[in-house]
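Report on one structure; see the data block that follows.
The complex appears here minus one protein chain, its other protein chains still in place.
This part shows subunit A:
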Amino acid sequence: MTNIVVLVKQVPDTYSERKLSDSDHTLDRESADAVIDEINERSVEEALKIKEAGEGEVTVLSVGPDRATDAIRKALSMGADKAIHVSDESLHGSDMVATAKVIAAALGKVDSYDLVIAGNEASDGRGGAIPAMLAELLGVPQLTHARQVTVEGTSIKVDRETEDGITHVEASLPAVVSVTEKINEPRYPSFKGIMAAKKKPVETLTVADLGVDAGEVGLGSAWSTVLEASPKPPRTAGQRVEDEGDGGSKVAEYLVGQKLI
């Protein structure tokens, strides 16, 4: 019996134009299509695989505005059993530290959990620190950047992939795992799954319900502030090097000029 909580974030679709709002430099959620983060589809898939290999229950946990229910529904239609949605105006602009606190508090509302699965980083903020912060707050082992996860009884083995190579790590449950894109190929929900998702329980909670002080979260209490933001400059046309027998050295000269070699 492995009870798993999957952390799911709704993000602007990477195909649409993503921008920050002019007023407070937080994500402009209205300007883009909102979808479940792709990495979280994989997190859900991994949870379902572990559940299907043995027994257990998969709970989706999402912190986000009201319309994050769409992302939650998607996870439920893939096969997760139930969901907790933390939605509160005061969370607007929260940084990672505050978000991790809220998630940790929300985990207290789950009967019992053996494993928390997150994506290694969200495709919008790309902070990538929530899983580690959460593990610290919960006082449980963290196994991040997993490209393979095996649960055996009360222990978990993970192949952790970083630029330096692959590390095999092992811990006892409960634990927090974050997965990379390589972990699996997520399933497409079936129509039966879509219909069933409508009837699955979603508990909506405010920060007050979690016993978190609204003053500890949100833009005002973030540890860092965005002062200014500007869109990426458009890519300029490249420089063309004609090969008149000396193409190689011209390319080398160019690269030296750019301090690249």
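The criterion applied here is as follows: contacts are C-beta pairs under 8 Å (C-beta built on N, C-alpha and C of every residue); 3 or more make two chains touch, one makes a residue touch a chain; residues count from 1.
By definition in this document, contacts and distances are computed from a predicted model.
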Pick, from "NADH-quinone oxidoreductase subunit F", "Urea ABC transporter permease subunit UrtC", "Protocatechuate 3,4-dioxygenase" or "Acyl-CoA dehydrogenase family protein", the protein name that UniProt gives for the chain of this complex that is not shown.
"Acyl-CoA dehydrogenase family protein"
Which of A:Asn40, A:Ser77, A:Thr99 or A:Thr144 sits in contact with the chain that's absent?
A:Ser77
Touch with the missing chain holds, among A:Ala34, A:Leu173 or A:Ile194, for A:Ile194
For subunit A, the residues touching the chain missing from this view:
73-74, 77, 187-195, 197-198
